[in-house]
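Here the complex is missing a single protein chain, while all its other protein chains stay put.
By written order: A and B. Residues from 1 in each chain.
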Amino acid sequence: MNSVLQMTVNGRPRADVVADNMLLVDYLREVCGLTGTKIGCDGGECGACTILADGGARLSCLTLAHSCAGQVIETVEGQATRGELSAVQSSFHEKLGSQCGYCTPGMIMTSESLLRTNTNPTEDEIREALGGNICRCTGYIKIIESVQAAAEIINASREAAE
Amino acid sequence: MTDELQHPRDSVTPNDPQPDPSPDPERKVRSVGERLPLIDGPDKVTGRAKYAGDLAQDALVGRILHGRYSHAEIVSIDTTEAAALPGVVCVLTGEDTTQPYGILPIAMLEYPLANGRVRYRGEPVAAVAAIDAATAAKAISLIKVEYNELPAYYTAEEARAPDAVQLHESRAGNQERDVHFELGDTEAEFANSDLVVEESYQCAEVNQVHMEPNAAVAEFDPIRQHLTIWPSTQVPFYGHLIFARCLGLEKGQVRVIKPFVGGGFGARTETLHHEVICAHLAKATGSTVRLTTSREETFITHRGRPETQVNLKMGMNKDGKLTGLASEVVQRGGGYPSYGIVTILYAGTLMYGIYDIPAVKYDGYRILTNTPPCGAFRGHGTVNVRFAIENLMDRMSEELGLDPFEVRRKNLLVTPTYTANDIMVNSYGLPECLDWVQKESNWDERIKNLAPNKGLGMACAHYVSGAAKPVHWTGEPHAVVNLKLDFDGAITALTGAADIGQGSSTMVVQCVAETLNLDASQIKLMANDSDHTPKDNGSYSSRVTYMVGNAALDAARSMRQILAEAAATLLDAKSEDIEFDGTLFRVAGSQDPGIEYMDVVVEALKDEGTITAKGTFSTPVSAQGGRKFRGSAVGPTMGFSYSAEVVEITVDPDTSQVTVDNIWIAHDLGFALNPLSCEGQIQGSAWMGMGQALSEETRYHNGLLISGNMLDYRVPTMVESPPMDIKMVESIDPNGPYGAKEAGEGSLPSFIPALANAVRMATGVRMTETPITPDRLHEARARYEREQANNVAAE
Partner (left out) sequence: MEVLPEFKLHRPGTLAEALKIRGSLDEARYISGGTDLLANIRRGLTPTENLIELSGLSELQRFEADADGLHIGAAVTLATIGNDPAIKQDYAVLAEAANAVAGATHRAVATIGGNLCLDTRCLFYNQSQWWRDSNDGCMKYEGEICHVVPTSKRCYAAYSGDTAPALLVLNAEIEIAGPDGSRRVPLDDLFNDDGIDYLTLAPGEMVTMVHLPAASKSKTASSYTKLRIRDSIDFPLAGVAVRVTQENGKVTALDAAVTGTNSTPIRVTGCDAFVGLEFDEEQGQKFAKLVQKQTSPVQTTTTKPQYRRRAVTAMSKTLTQNLLQALSA
């Protein structure tokens, strides 16, 4: 069963003919060509596919594309603006929150979602928010440091703006 | 290059002062020793980085049919219906993939698609290429396979039984390899020891669970008869050989490009069936095929650490001095050889190189069983034996009333030296590692004030910086790096070293930049395209920093000489008098205004054009080990890393769940070329050790992998993962690039026994099994408490 699916992906309105049984992750990767969103497991066990739907972190591998009709979807490809990495992206790069990079898009999107609602997360809050995202390289320490560094950047730029 | 190396046997005595290869701290531009973010980091954080499964979204889709029996003859395969399905482009079976392959030239027993017989549940039996995933899946379901079941063996013991059916004709007794050596007289040493203890250890099989499931894209050009393949691999070069071999192509008809790779940890240090199948599908269709696999398929492809039994006998004197060590190791290898021979050899030879033990005996058995093939996993060969040794040392220290740190100190090597099995040991930072973790963990005080249910444990480990002898012995150098300098002044480093997230590309750039006195941002890097980059054996056994790093240094020195000569021409001076401060070339000590870098480049290119400078690294014969026993070539290395860890835990009295509260690690990595990246390696490896120690294990039901998902195979999450205090001990290896050696493996094996030793302190129970899951510990505690009660009753 195919029908037209409309949503906004990384700021661009889209309308695509999409099957009812298509997962959001497959829609993003295969229809939109946004392969930054990764598949690491057979469904909901690793968090690599996390994207933002209306600002909230979602597992795109356990979400039907059509369930997101009308929503604003953001992927890792949409995070850098005007050639500048987002605070989360630059922190993951600078602090080595990313080694092999495969869990990174999911980690970045989950962190982004956390920091949009809580710019001063405690270490425990970071651990809890990212608890569903598995990384096999880092032992998580530098990921936590990356999120903390991103929070600092965000808070500093807010203060500067005020 | 080779003549600059130093070896204890031919040039160094313990008292010789070592040259200081550390970079000059006065320099303006520094590249090594700096916390440099990875050069490919921006690609990874923006989603630009393309992994194999991200490529060629419009390609044909490949899919594999997996056999459903553990051990069976394939009577027939009927692909008629599948082949007739609209949208199916080709269907292959074992009849189409008749060339066997394997990572070890002496153990090529595996076929891309089973050749008449399956030997583990899930072995590939057929494959299809179709226009889309749904068609491919449908086609797979239409293939009919008739099997004739054979007896299957799920443990080493069953497979070794005298009447067991042989899995492979050439492997009598289902033994892949047995290894035996005795150096010194262990029985005589035991007879004269104050304490001799025997114990058995059982370690469950574990899987790497690299985050990227296995994938490949292959493109075949039928006109040129040429294959281009993008596999998720740590060893593109070995793949190159195997693709050519299996497809019946000349090596020159193959191009291997390694895309971004989402980890490996050893699983991808050999070419895996999905890569070869994808290549076959591409050739059969004359087209481009993308083959991505599920997490379950990736689990079943396996190549993890084998289920291992270690029987140890160890002698110790009252002062803590080890007298002798006898070890029998049995590994359940799975249905095919993989790296098995190397694993069972490492398990023996790596008893050496860390402590001074007068007599060592080893009996190793690598067994073929009807389970997925095991391979090389971070800490290859040493992990389970190190768990046993450090665990038993702790027990014996306790029985003799000795401090575990003092016992380690009592057995330190005097370096530089050669071990009894002829392994060269140069830099040796273990003493400093021990001092640091003891002090920083506040061990002496902490141990006196432990709250109930808390425990503290320590252990040590070591690991090689690359095998001194390569898997394929060709006489070529271990590593080659080329540098290209062209009209634009840019220097591009070309390397075959496979960056799989460990940061090898960044390391090459740093070594080149440092040697040339340029900023790292001025060096470009191209890696892993066999049409363009020099051959490299790949990323395994922690060989890359040491070997490729040295080759990069060698190349950069040549390039530096070329530039110096051009500057000398312009300055009318001798090239050896030229110095470069990162901006200007001038005669050393002179007041002349200097010449810009670009002007020197223009001069260098005059009459020459594009310049290529090459660097190589070869290991000297004196580092390659002796011939005291069959297989003694496995183990020798240019340098060992050393690790000491202290682990603090809490055990829940109700659930026996172990929580790791703190970890202190000191890791002797020679020199931290990139402290940021080295920390990441040490943290990641200790944490991976925690997974094996506490929660990770594969489980089978009649050979069927029950834990083939990330719920039942429990990789630790961020919530329960502990903080760590890390010290990078810099012993400055005399031959490593700027003194560097292994950083990414040695802190895995030390974690597991340190944790087990902490469990003993917290609960009284000395665990001899891994993982120490709550149910295992609960049972062991109940047993222990019963024994204690009986002992009290007996008294």
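Couple of notes before you dig in:
Note that a contact is a pair of C-beta atoms (placed from the backbone, for glycine too) under 8 Å apart; a residue touches a chain by one contact, two chains touch by 3 or more.
Computed from a prediction, not measured in an experiment: that's the story for all the values here.
Checked against the hidden chain, the listed residues A:T75, A:T110 or A:S146 yield one contact partner: A:T110. Among B:N370, B:S441, B:S707 or B:T768, the one in contact with the hidden chain is B:S707.
For the options A:T37, A:T75, A:Q99 or A:N133, the residue in contact with the chain missing from this view is A:N133. Across the entire complex, the residue among A:N10, A:T37, A:T63 or A:S146 in touch with the chain not shown is A:T63. Of the options B:T371, B:Q510 or B:S695, the residue whose C-beta touches the omitted chain is B:S695. Chain B meets the missing chain through residues 61, 66, 68-69, 121-122, 132-134, 137, 292, 294, 296, 653-657, 694-695, 697, 699, 701-702, 704-712, 714, 716-720, 773-775, 778-779.
Considering the complete assembly, chain A touches the hidden chain via residues 1, 19-23, 25-26, 29-30, 39, 42-45, 47, 50, 56-59, 61-64, 66-67, 69, 110, 128-133.
Just so it is clear, only the chains that are shown with their structure count from here on.
Chain centres here are Cα means. That of chain A falls 30 Å from that of chain B. Within the complex, the chain B residues that touch chain A are 37-38, 40-51, 53-54, 57, 208-213, 260-263, 265, 292, 294-296, 500-503, 676-677, 679-680, 683-684, 686-688, 709-711, 715, 717-719, 721, 723-724.
Contact residues on chain A toward chain B in their complex (touch as defined above): 29-30, 33-42, 45-46, 48, 75-77, 79-80, 85, 89-90, 92-96, 98-105, 108, 126-128, 130-144.
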